[in-house]
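Omission of a single protein chain aside, the complex is shown with its protein chains in their original locations.
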Amino acid sequence: MLVVMKHGASREDIDRVADTIREMGYQAEPIPGRQRTAVGLVGNDGRVEDGRLLTLPGVLRVIHVSQPYKQVSREWKPDDTIFELANGVRVGGRDVVLIAGPCSVESEEQILRTARRVRAAGATILRGGAFKPRTSPYSFQGLGREGLELLALARQETGLAVVTEALDAEGVELVAEYGDIIQIGARNMQNYALLREAGRAGKPVLLKRGMSATIKELLLAAEYILLEGESRVILCERGVRSFDHHARNLLDLTAIPSVKELSHLPIIADPAHGTGRRDKVPPMARAAVAAGADGIMVEVHPDPASALSDGAQSLTPDQYDDLVVEVTAIARALGRSIARPAESAVAEG
Amino acid sequence: MLVVMKHGASREDIDRVADTIREMGYQAEPIPGRQRTAVGLVGNDGRVEDGRLLTLPGVLRVIHVSQPYKQVSREWKPDDTIFELANGVRVGGRDVVLIAGPCSVESEEQILRTARRVRAAGATILRGGAFKPRTSPYSFQGLGREGLELLALARQETGLAVVTEALDAEGVELVAEYGDIIQIGARNMQNYALLREAGRAGKPVLLKRGMSATIKELLLAAEYILLEGESRVILCERGVRSFDHHARNLLDLTAIPSVKELSHLPIIADPAHGTGRRDKVPPMARAAVAAGADGIMVEVHPDPASALSDGAQSLTPDQYDDLVVEVTAIARALGRSIARPAESAVAEG
Amino acid sequence: MLVVMKHGASREDIDRVADTIREMGYQAEPIPGRQRTAVGLVGNDGRVEDGRLLTLPGVLRVIHVSQPYKQVSREWKPDDTIFELANGVRVGGRDVVLIAGPCSVESEEQILRTARRVRAAGATILRGGAFKPRTSPYSFQGLGREGLELLALARQETGLAVVTEALDAEGVELVAEYGDIIQIGARNMQNYALLREAGRAGKPVLLKRGMSATIKELLLAAEYILLEGESRVILCERGVRSFDHHARNLLDLTAIPSVKELSHLPIIADPAHGTGRRDKVPPMARAAVAAGADGIMVEVHPDPASALSDGAQSLTPDQYDDLVVEVTAIARALGRSIARPAESAVAEG
Partner (left out) sequence: MLVVMKHGASREDIDRVADTIREMGYQAEPIPGRQRTAVGLVGNDGRVEDGRLLTLPGVLRVIHVSQPYKQVSREWKPDDTIFELANGVRVGGRDVVLIAGPCSVESEEQILRTARRVRAAGATILRGGAFKPRTSPYSFQGLGREGLELLALARQETGLAVVTEALDAEGVELVAEYGDIIQIGARNMQNYALLREAGRAGKPVLLKRGMSATIKELLLAAEYILLEGESRVILCERGVRSFDHHARNLLDLTAIPSVKELSHLPIIADPAHGTGRRDKVPPMARAAVAAGADGIMVEVHPDPASALSDGAQSLTPDQYDDLVVEVTAIARALGRSIARPAESAVAEG
C-alpha cells in the first residue's frame, strides 16, 4: 500500500503517516519524489483498512498495490482449477463445456424434450430455473421444488448434469439435493449470507458476475465461497450495465483473459443474458469460445414464442444444433475440444 | 405496448402480430407509419411478457409504454406518503429528516457519544451498522446482535429513532425487534427474498438504490415491499457506478426529482457512500437538500481515524455541527425546515 | 413517433397534442390504452423535433419509433457495402481484412521493417499515426507530414494500402494525398466539421466509435460522411468507457452483429485500443473475427519497449505471426478467409 502525500505536505505530516503505519503493525518506507513524497506500507496482509491513513493531514490518496483476495488468486494456486462432475464431465481443463436448457422449467414435457435435444447436440450440462429472481413482482417466479424434481428426472433420463439457481438458504439446500451445480445469480453476487450457504453445501458453485461488478469484486465474492471450503467454483461473465442499450447488457469478453490472468478458477460466458436477443447469441457464443472461455451457457426452448420467461433470447433446438457445430470448429481451431460425458454416464442416459 | 415492425415486414407478418396479441387476451391496434408499421397492444395490465412478440417474423422491437410498477407510482396514489416514527418524527412531509451516526457500531461508548452529539446537532434518527455486508471476507463484519442492543440503548438514552441494516431473514427479525427502520443495502436491492421479509416485519423500510440500478428497478424493488403490506418505504440515493473514479460513486441527485415525479414515496440521499470522501460530504449533502431530498443520512464518528469501517467518509461531530447549520439555511431558503422529534420523545430522551 | 400521455391527461390535452402534430405537417393517430392514451405521429421523415410536443400539458414522454439515420441504414440499402482499395483488397465482403502497424510512425527504419513483417504475415493494410491526438499536451504528437511521407514510402515498397488519422481540415487533405484511407479517431467522432471534410476528400474513411458513443450516434456520424458523397465508410469498434478498469476500455463486440443488423457498412475491431494490454490483444482479436468482424486492426512494433506511444498494447512481429495463424483458422471455421491483395499489387510490392 502506498500513501501519497500532497505537494505541500510538511515533514511533520509525513512523519505522522509513518508513525501511524508502524502503530498499525506494519513497516513504513518513505519514498521521496520530484513532485511529492509517498510512504510505502510494507507487510500488508490484505486486511489493512485505509480509512485511518486517508484522514491524516497532508495525505492526497492511498494506492492499493496488493489485491485483497487470496485463495482465488493465481499467485495462491498457479495451476488451473479442474474438477469433475457426477456425470464425468471435466470443468476447467482443455475442453469447452456446453450448458444449455430453458430459462425456466415449465413442465415435464418441456424440460425432457429440451434435455434430450441439447444432449443430442453435444451439451453435457442442463440449465433451467426453478426459483426465478424477477425484477417485477408481477412476473413468473418459477415452479419451485416441483421444478427441481423435473430437473432431477431429466438428469436421470439423459445423464446430463444439472445447474440451477438458489435464491436463499432453503433454496441452497434443495438445489444441493436435486442438482449438481448451485447457481448464484447476478443480483445475488454480493449477497454474502447466500455465498456462505452455497460454500457449505458440498456442491460446485456457478457464480455469475453482478450487473456492475468489477472483476475484483467478482473474485472477492468467490473468495467467500472458497473460505467456506468449496473450491469448485465456476465464474460466469453475463454482461454488465452500459450507457448504450443496443443490447440488453454489454458482454465483457475481455473479462475472460483478465480472470484467467488473475485467478485459477474456470470462467464461462452466458451470451443469452449478455445480449438479450436470440440473433446475437450465436456470434457472441462463438466469440466467447474464441476468447478462451471454458464453457458456454445458452438458453434453448422447444418453442421460444411460448416461453414463460426470456423467450426473446432463447434458441430453438435447431438453432442450437447449428451453434454447436460452429463453436466446435472454433474450439478445434484453438486446439481445444468440446467436453464429452464419461462413457458410463452416457450409457446410463 | 407497441410492436414496431421492420421496414419490409409483409402484410402477413403484421397480421400474425395482431393475431398473437389477440390470442394473448389483449386488443391489437395497427398504426401505419411512413417508414414502418407499428401494432399497439391495448389493455396491458403490466404482466405482458414481450418475449413471444419479439420473436415473431418481421418484428423490429417492442416498446413499453406503461410502467411495470403500480402501488409505488404517483398515478396509483397522487399524494406524498408521509408517516410518523415512534419518536414522533414525520418522514416524507415538509420537513427534512437528519439521519446520522457511525458506519458500524463499535462499542457502547462510541455509539452513546455519537448519539448524544448528533442529537444535540439536530439529528432525529441514529444510524449504525450491526450487520455489515463487506466486499472482502477479510473485513470487519459487524458486532451482530450485540450491536443491536447498543443501538437500542442509545435510543433509550437519546430519544433518537434507530435505522440499521438487515442482511437476511433472521436479521430482519432482530432489526425489527431492536430498531425503528429496517435498512436494505445497495447490494441487496434485488434480493427479493429479503425484500419480502422486510415487507412483512411491521416496521418502516429504508431501501437503498443498487450500485447500478435504474430508477425503474428501484421502484420495482420497493413494489415488492408494498405488495407485502408495508407502505412506509423510504428510498435512498447513494451513488451509482461510473467510469470516472474521482469519487467512490457518482451521486445521482437528479434521481430525487425523478423519483418525486414517478412515485409518492419519500427519498433521501446518502452523500457519504455517494462520494466516499469526508470533504465531499458537506457540499453534496447541501446539494441534496437543495434538490429536494426528504432527508440526509451521513456518517459521523467521534474519532474517524480509528473507525473500523468507512473512516474516510465519516465526519467528526464538529464537522457535523457545521453541516447542520448549512443544510438548515438551505432548507429554509426553500420553505422547508429540519424535522424535530415530538416533544414527549425529547423529554424522554 | 409516439406521444405518450400522462395517466390523468384530459381530453383537451390529447386534442392539443393531435392539433400540434397536424400543425407541424404530420398526421395524428390517437391510440387509447388501458392505463393511458398515446398519440401516434405518422409521416415522420426523420426531421421531427420533439421539443415542442414534450412541453405540451399532459405529455409524459415521446418515443421515437423511426431511426434518425437514412443512407447508412440497411433499410436504405439492403446489400452489404463492398469496395476495393488501390491495392486490390476488397473491404466488406467475404474476406476478413488485416490491418497492422505501429501506433505512431517514428522513423524510416521502424515503419519499413514493420511494413515488411506484417505484409509477410498476411496483413494488406498498414496503419501508423502521423498526427496523434494525445490526452496530455506533454505527450508525443506525431511526425506530421514527414510521417505521411514515410507511410507513402512503405506503401511503395510493400504494396500495402495505408490508413492514417487526420485531426483537422488540413490533415484530411494531406492524408488523402499520401494515404488510402482517412481515419477519424474516437475523440473526433462527433467533430462534424472534420466528418464533412473527410466525406469530401475522395478517399474511403475509417470511422472509430467514440469513447461513449451509442451505435445510433456512430451511425449518425457516418451519415454525415455519406451525405457528402463518400459511401466507402468502414466503422470500427475500439472499446467504450466502463466502470471497471480491468482493461483500458470495454471492447463491445456485440456492436458487430448490432451494426450488421442496422447498417450495410463494414465493421472492424481494434482490440489494441479496446483492451490496452498486449496479452489481451490476441484473444480479443480472435473473438472479434468469431463475432463476424470484417477486419482486425492491431498495433505491431519491431521493439514495443521503445515505442513512443502505446507500446504496452503493441505486439511484436513474432506475436503477430502467431495471431494471424489463429484468426485465419477461425475465419475458415466460419467459411470466410483472410483478404489477399490483388496479384498485380503483390508483384509491385
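By letter and in written order, the chains are A, B and C; residue numbering begins at 1 in each of them.
Here is the rule we go by: contacts are C-beta pairs under 8 Å (C-beta built on N, C-alpha and C of every residue); 3 or more make two chains touch, one makes a residue touch a chain.
All values reported here derive from a predicted model rather than from experimental measurement.
Novice: For the chain left out of this view, which of C:137, C:229 or C:335 touches it?
Specialist: Residue touching the chain left out of view: C:137.
Novice: Among the options B:240, B:268 or B:312, which residue touches the chain absent from this view?
Specialist: Here the residue in touch with the unshown chain is B:240.
Novice: I need the residue numbers on chain A that touch the omitted chain, in ascending order.
Specialist: Residues 2, 4, 6-8, 29, 31-36, 38, 40, 42-45, 63, 65-66, 75, 212, 241-243, 245 of chain A touch the chain absent from view.
Novice: Write the list of chain B residues that the hidden chain touches.
Specialist: Spelled out for chain B, the touching residues are 212-216, 240-247, 250-258, 261, 274-275, 279-280, 283-284, 286-292, 326, 329-330, 332-334.
Novice: Contact with the hidden chain only, please: which chain C residues?
Specialist: For chain C, the residues touching the absent chain are 46-47, 49-52, 54-56, 68-69, 133-140, 167-169, 187-188, 190-194, 210-212, 217, 220, 223-224, 227, 240-241, 277-278, 304-314.
Definition applied: only the chains that are shown with their structure count from here on.
Novice: Using Cα averages as centroids, what's the distance between chain A and chain B in whole Å?
Specialist: About 27 Å separates the centre of chain A from that of chain B.
Novice: Note the residues in chain C that touch 2 or more other chains, in rising order.
Specialist: 212, 241-243, 245
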